[in-house]
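This is the structure, below, for whatever I ask next.
Note that one protein chain is taken out, while the other chains of the complex remain in position.
Chain lettering (A and B) follows the sequence in which the chains are written, and residue indices restart at 1 in each chain.
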Amino acid sequence: MGVEPGRVHFSWISSAESTKFVEVVKQVTEAVRQLGPNENFVKKELKVA
Amino acid sequence: MTCIKIDKQLWAQGLAAAEAQYRLFGPVKQGALYQFDALAAGQTPDLDGPNTRTSARAVVYPQSEVLFEYSLDSRDPEAHVLKETPAPAPRAALAVRPCDAYSFVLVRRNFEAPDVKDVYWLRNYAATVFVGLACDRPCSTCFCTSAGCGPYHEEGLDVLLVDEENHYLAKTITDKGAAFLQTAGWRTPADPEAEARIAQRRSAAEARVVSTVPTDRLAQIPQLELYAANFWQDVAFACINCGTCTYLCPTCWCFDIQDETRGNQGIRLRNWDSCMFPLFTLHGSGHNPRGQKVQRVRQRFMHKLKYYVDKYGDGIQCVGCGRCVQYCPVNIDIRRVCELMNGYGQNAACKVA
Partner (left out) sequence: MGAYTDKIREIAGRLLKDCQVEMVIGFRKGSMPMMNEPCFVTRADAVDQLVWDGSCGINLANYLTGRTEARIGVVAKGCDSRNIVTHIIENKIKREQLTIIGVPCTGMIDKRRLKNLAPGEVLAVEEDGERVVVRGDGFETVHQRREVLQANCAVCHHRNPVIHDELVGDPVSEQTEVDRYADVRAIEGLSAKEKWDYFEALLAPCLRCYACRNACPLCYCPTCFVDEAMPQWVGKSQNPVDVRTFHFLRAYHCAGRCTDCGSCERACPVGINMRLFTKKLEKDAYEMWGWEAGLSLEQRPPLDTYRPEDPEPFIK
């Protein structure tokens, strides 16, 4: 629908997998940072039509 | 009242001149649709299509309109000051159908009541000059002639254009209209027979309106009798309660007020609303006086064909443009409902007699 594939991530992380959690957070942050700020679904300004 | 002849070769040129002083609106083809919309710079309206899908209503009364802006930032010296949006610049609605133009006459009664004036509607209305285009090809669903107007109706217009092959005849109806023609640089007087020809074409066009609705008994049937009439369940069954009829209707005027904020900045908006939507009448308490579909359908027809008739004593709140008839997804036809309402009790009365 026009949202870049790298912006949405899914992961199974058990509450015991703290290392994996840290890893995934780092990866996600890096991936999303590379895409830049999300411009879609954001009202850039208050306006109508 | 004067008649000006506008050579079609001078049409675009005149509009370009008018553009310097007026924001132009008119019918334009967007995809497969004819819409009534703002024209881009240098764009001429498309006059060959049928009546536009959406009416000219939005020129004066946009679907979403900003009423004022505000700031919630306490460091801002103007925090909490409601700043009105600037007044609209002069605008011209080009090639409005006479039925659509007449709708503003009906709607004005609501927005300019003796005790309450709607400044937003009125200032847009005052800023607009209505340049009508007489309608020579009414649709099978048009019933304007039984709704108080007609294909050459002038009420609500400032200028009436009549298409005569190579030129338009522009009948000046108001000073506002004359000023617009002046600005566009159209000054050639029409021949002396022009008005007679317009009258002739008017009768011919009126004769082409084949659809009629009876409205003669609406005023005399008591409100509560119509309200309690036995046909509402049948009329309302198919209705899906969408807003097609009310949003395409040139005479529907209901709205909803909303605030939208982003950070500390906010705007107050007025959006069209629809009596078809349950939310329209939902009370803060959770109670909804029109919680059922049949109540909402009845409201729409009662308002247009009975309450309005009783309140203003000048006909129905409908101009017979036929949009709701054509685009209702489930074929609820106001002509049929009007007939049911107008004829209500008649058969019973006959039996008694």
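Here is the rule we go by: a residue touches a chain if its C-beta (ideal position, glycine included) is under 8 Å from a C-beta of that chain, and two chains touch if they have at least 3 such contacts.
Source: prediction; values computed, not measured.
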item	value
Contacting the left-out chain in the complete assembly, out of B:T174, B:T212 or B:N241	B:N241
Selected residue (touches chain absent from view) among B:E84, B:E112, B:E225 or B:D256	B:D256
Residue of B:R109, B:H303 or B:R336 in touch with the missing chain, whole complex considered	B:R336
Contacts of chain B with the absent chain, listed as residue ranges	30-33, 35, 50, 53-54, 63-64, 139-141, 234, 237-238, 240-244, 246-248, 256, 258, 260, 269, 271, 274, 277-279, 282, 325-333, 335-336
Those residues of chain A which, in the complete complex, touch the missing chain	1-5, 9-12, 24, 40-43, 47-49
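FYI, only the chains that are shown with their structure count from here on.
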item	value
Centroid spacing, where centroids are CA-atom means, of chain A and chain B in whole angstrom	46
